[in-house]
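Here the complex is missing a single protein chain, while all its other protein chains stay put.
Here the chain labels run A and B in written order, and each chain numbers its own residues starting at 1.
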Amino acid sequence: MPVNDTAPAISEEQLQEILSSHREWHNFARVLHQSPAIYQLEMERIWRQGWLFAGFEIELPKPGDFITLQMDNAPILVVRDDDGKVRAFHNVCRHRGTTLCRESSGNRRRIVCPYHQWTYGRNGELLHCHGMHKDLDKSELGLKALHTEVLEGMIFVSLADQPPPFDPARQLMTPFAKPLGLASNCKIAKVIDYEIDANWKLVFENNRECYHCNVGHPQYIKANYDIYEEGYISDSVRTQFEASVARSEKSWSEAGLNAAHSEGGLAHFPNPVNDIWYSANRTVLSDGFQTESMDGARVVAQLIGDYKDADVGVVRLRTMPNFWGHASCDHAVLTRLLPGGHKKTMARSYWLVHQDAVEGVDYHLDKLLPFWQLTAEQDWELCKRAQDGVDSPGYQPGPLSKDREYNVNALVMWYMLQMKKTTTDDKKSGVQECNGAAA
Amino acid sequence: MPVNDTAPAISEEQLQEILSSHREWHNFARVLHQSPAIYQLEMERIWRQGWLFAGFEIELPKPGDFITLQMDNAPILVVRDDDGKVRAFHNVCRHRGTTLCRESSGNRRRIVCPYHQWTYGRNGELLHCHGMHKDLDKSELGLKALHTEVLEGMIFVSLADQPPPFDPARQLMTPFAKPLGLASNCKIAKVIDYEIDANWKLVFENNRECYHCNVGHPQYIKANYDIYEEGYISDSVRTQFEASVARSEKSWSEAGLNAAHSEGGLAHFPNPVNDIWYSANRTVLSDGFQTESMDGARVVAQLIGDYKDADVGVVRLRTMPNFWGHASCDHAVLTRLLPGGHKKTMARSYWLVHQDAVEGVDYHLDKLLPFWQLTAEQDWELCKRAQDGVDSPGYQPGPLSKDREYNVNALVMWYMLQMKKTTTDDKKSGVQECNGAAA
Partner (left out) sequence: MPVNDTAPAISEEQLQEILSSHREWHNFARVLHQSPAIYQLEMERIWRQGWLFAGFEIELPKPGDFITLQMDNAPILVVRDDDGKVRAFHNVCRHRGTTLCRESSGNRRRIVCPYHQWTYGRNGELLHCHGMHKDLDKSELGLKALHTEVLEGMIFVSLADQPPPFDPARQLMTPFAKPLGLASNCKIAKVIDYEIDANWKLVFENNRECYHCNVGHPQYIKANYDIYEEGYISDSVRTQFEASVARSEKSWSEAGLNAAHSEGGLAHFPNPVNDIWYSANRTVLSDGFQTESMDGARVVAQLIGDYKDADVGVVRLRTMPNFWGHASCDHAVLTRLLPGGHKKTMARSYWLVHQDAVEGVDYHLDKLLPFWQLTAEQDWELCKRAQDGVDSPGYQPGPLSKDREYNVNALVMWYMLQMKKTTTDDKKSGVQECNGAAA
């Protein structure tokens, strides 16, 4: 029984009491958005249990290419090994704990600790530790490997000993992701990093409803039917929408693409009943929109992936707790969240285009970026204002709209489910300890 | 019994032990100035129980005019409603907690949440929440109202369910405040905001003695008899002082003004025996001083309020835990404190003059400001140095002068009294929950 005084100053009993006191169709209790202790428990039960989107395979084209990321206090290294396999490790030397790679990306022949030059292979194996005594068993001192899965070029890692099965996510998401060519023929046109002064749940719940879009995202709502939940759609818009769905289902079916989300409003996600943390669907765009851009006009000359025709709507991908994104015919915009404290969330937005597209020729950033950059920045500002408000002793969880915030409710219920899981390894570090080479 | 892990990590028993170990006529124990847990308890038992000065009615001349302030983690909105009444609310949406008004002042026809456009009337009533399900009871979702009182143009709010009676304060303070015209014919000539790196008690105790004035405030002590407590006054100064008091009491009485504080040194306040948190009095100025200015000369052409003659001395007003000020014949300077953490206090100083006074013509800021700006800034520096010292493990509460620090002692005793009150709602949020419209 390791002792850790940085562990939450809240008992399991207190936590369960907070969770039990939750009122149906209402927002999170105040304490859940502002307590460092709750945050610590969330790291244990959600962020160090589930699958986290880490980045793209195309960021690691060659053996030895790596990227780094920081999940709360955990530095993570993702590297392509000599056999071409993507691996992830704790970015921490097994000797005295020094972080190994500091750059956000690069290439290494060997992973050499800058402190005492312990040297690891690209598969995590400890190769050399010159200066150590002779009888040291190097085979036990490989880098600590993280479970890693690649889904159509998207890299997911888990800090859990036993992460949830990944295959169901792969089965559901692959048909939607595969045509996008994320694995094979994309490039990253732009990355923007944000530091949001809000708890990660406020950021994700913002993503789970379009109730705020009408005023909050004037550019966004022109492109899609997200704000037209049943009861909020006029007859004329409904007629347009239904015609679009009918037309697109027919043409997409002929093109071998999967079917559209055939209702207004957002698709239901996450699913707290069956504990489903992944989702994908395809939605129609508004009449006059070929892609998610300010005016609906194409912003990249080349179509992405396997697409032969621009009429593909928008593929939407999402996984709890840190990933979502939209892919139009000519570009995709995906977002990775990483918690950086109980009131701080790091967001990275990636813009992907066809690998042959040339900036300044085939696309221009001032056309490509604004649609989602505006949407993101409008959202982060709302999240910050929400954090300031829930910090108030005057805050009391309000009612959620059954019409327009069903997904916020779903998020709350999914969260409750995770936090109620009394994992047997709560007291463990949540770290898989194994020889990197064998992982 | 709500659970809140942000609640103090100190038990009632421990607190009472700290309070009981207090040594008579000595300063606060070290822990009381530096513990985040104690600070939290102070918020509950003092700052969210009592009356807080918030601002002036003249800041809200028209319906819909508002000001905002931040008391610890509580954003507060003060607004004039359509009937002309000043109201205060938690500046937090009842839906998902977003802060409503971010500007420090402004005007609103409706109070509209920027997130989902829930719309409140100026009386706090929830008018619209388009997008919510139909059976929602809007009447239960008005803004959370704070008790509000206006005393001669000075706005006081309380975050308590049941604040202490306000009428005794009104009765005592009105005769002193009324002639100043704060409610009717003043304007704010200048506001300066300060962030002080010290616990709020260090700031208020600094205000409660003039033992430090002799060296600390060379300009201040020329204007008044604050440093001349019994035993610290020479015969010649006493002769002057007594002549001033006799003369002024006569003329003030004829002018219908209330009487002078007739001793040297500061008037006694607060009163821990009868738990009195408000006070007012009128003091004479030194010979040659018409007003509190660097040289004693008038700094504004117009007299304030009802004054017909400049010979009115200085009216002093104060309420625990966040307000004090002086009003001379031609201007008033009032100070509002707001805690911003266990070692941070926000202070705002307001300079008020007659509403007809024109800057650059009837007054000049370089004459109006220095007397109190210097005094304030000298004090904040002393407070910071005191905080650094009490943080030391070498700090031990020292003796208070029975001659010159009787009011610091009174402050300590008043504090003890508040902290010993075992309120039945310690565990509540200290928030009055009601329909804003009915408050």
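Observations, loosely collected:
Rule of thumb we're sticking to: a contact is a pair of C-beta atoms (placed from the backbone, for glycine too) under 8 Å apart; a residue touches a chain by one contact, two chains touch by 3 or more.
Bear in mind the structure is a predicted one, so any value in this text is a computation, not a measurement.
One of B:Gly64, B:Pro175, B:Gly216 or B:Gly340 touches the chain omitted from the figure, and that residue is B:Gly216. Annotation: of B:Ile10, B:Leu127 or B:Val237, B:Ile10 touches the absent chain (contact as defined above).
Touching residues on chain A toward the chain that is not drawn are 1-6, 9, 48, 73-75, 90-100, 102, 114-117, 131-133, 136, 141, 144, 159, 429-431, 433.
Touch with the hidden chain on the side of chain B covers residues 8-10, 14, 17-18, 21, 27, 30-31, 34-35, 37-38, 205, 211-212, 214-216, 232, 382, 385-386, 388-399, 401-404.
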